[in-house]
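What follows is a single structure, and I will ask about it in a moment.
Excluded from the complex is one protein chain; the other protein chains are retained at their positions.
Our next item is subunit A:
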Amino acid sequence: MRTPPSLLSLTVDSALLNLSNISDLSPLPEHILLDLFLKTLRAGKLNEKVLKLFIATGKDEVLALIRSLNIRPIVDPVLPTSKSQLKISDDEIDIVIGALRTDLTAFLNDWRPVFSRFHLIIVKDPDLKEELKIPEGFNVDIYTKSDIDRLVGSSSILFYGYSCRYFGFLVSRNKYIVSVDDDCFPAKDKDGSLVDIVAQHAANLTTPATPFFFNTLYDPYRKGADFVRGYPFSLRSGVQCALSCGLWLNLADYDAPTQALKPEQRNSRYVDAVLTVPARALMPMSGINIAFDRELVGPALFPALRLAGEGKLRWETMEDIWSGMCAKVVCDHLGFGVKSGLPYVWRTERGNAIDSLRKEWEGVKLMEEVVPFFQALRLKRTTVKAEDCVIEVAKEVKEQLGKVDPVFGRAAEAMVDWVRLWRAVGSSSS
């Protein structure tokens, strides 16, 4: 028969549970203090505040124990913001373009000053019949329907239209990916110089993000900026930035109803800022101009939500928005940052918003359903890898949204399929 716990041990256990409410331990006799200390250590509850409590008792044996265990308080350094940026080399970046048009001559020639140093992956929309026209002088690998069919085999994922670029994400073997739509061209900044989107995206990804507290002077790691008064020092080292979302001048990424209402509206406002989208804040991630750390969040960017009437104009898709909402949840859960703002691209006109209205209404309706779902979504603490996060999100999507609309059930299936593909094809590095 087990001996019942003594009153003393019950008291010590209770003290352990209520440590945060205790402000003074010195009345306790030394042997009880030692017992409590060891129990605190074993329970993993020794933090700086608790350590100070024990030290404050001034009892010799307790202090001797702390010294012999070499326990030292960690002091939050009050340091100037570290401006050191990770150095990355050109061969760590892949530029991935989904080609929805066959003639990429003008597109690539315009981007030549920015792209020519890098390895390009161009994925041709499987629906395109003709050969791609690509100008000379680029280090490029082209993937077409036959490559997709060969590598992917049978899958619920369809790589048609804008989704073709994800195949490029899959086969890339580099750490960083920059991807823009093929109707976007280099923009000019306020001084009239060409915006080097690769350099800016790289800067965004290699400096920390600050999702836990908003800095009113925007990105504190940019030259000429810093954290403002009142920003906690313990949060100033930031977290890794996994995703960088750029913006668009000229034709902004509006939905069809908005563009149809304001057909003449063009975005001419160059907002000279990068900022971290705070943790738990939802955002519509446009796929038109993005960059990401493939090693950190590769599995979380996928073509899963396919509208019934999905077409070849951005107004007729939701795949990137859906992917972005999931990616944000995954980043928030894993403690990675998402930045938004610079760099800008110049997006050209294509298509007619009013024609697209008929197709897009479905996407608009679907967004209404998903907001409460994503606001409440919390992943298990034990899920620590991006691919496992995706599986968990897919499960929740299937359970909670599957009955709302079958398109979500299909999306969940595609997400699981994507992770399978990623594990089979995508995760090996060169």
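The rule is simple: a residue touches a chain if its C-beta (ideal position, glycine included) is under 8 Å from a C-beta of that chain, and two chains touch if they have at least 3 such contacts; residues count from 1.
Note that contacts and distances are computed from a predicted model.
Q: What name does the UniProt record list for the absent chain among "Auxin-responsive protein", "Phosphatidate cytidylyltransferase", "UDP-arabinopyranose mutase" or "SEH1 like nucleoporin"?
A: Options "Auxin-responsive protein", "Phosphatidate cytidylyltransferase", "UDP-arabinopyranose mutase" or "SEH1 like nucleoporin" narrow down to "UDP-arabinopyranose mutase" for the missing chain.
Q: Given the contact definition stated above, which residue among A:272, A:295 or A:399 touches the chain not shown here?
A: Considering the complete complex, A:272 is the one touching the chain left out.
Q: Which residue among A:226, A:362 or A:405 touches the omitted chain?
A: A:226
Q: Can you name the residues of subunit A that touch the chain not displayed here?
A: 23, 76, 78, 80-81, 190, 213-218, 222, 224-235, 245, 247, 252-255, 258, 262, 265, 267-273, 277-286, 314-315, 318, 321, 324, 340, 364, 367-368, 371, 375
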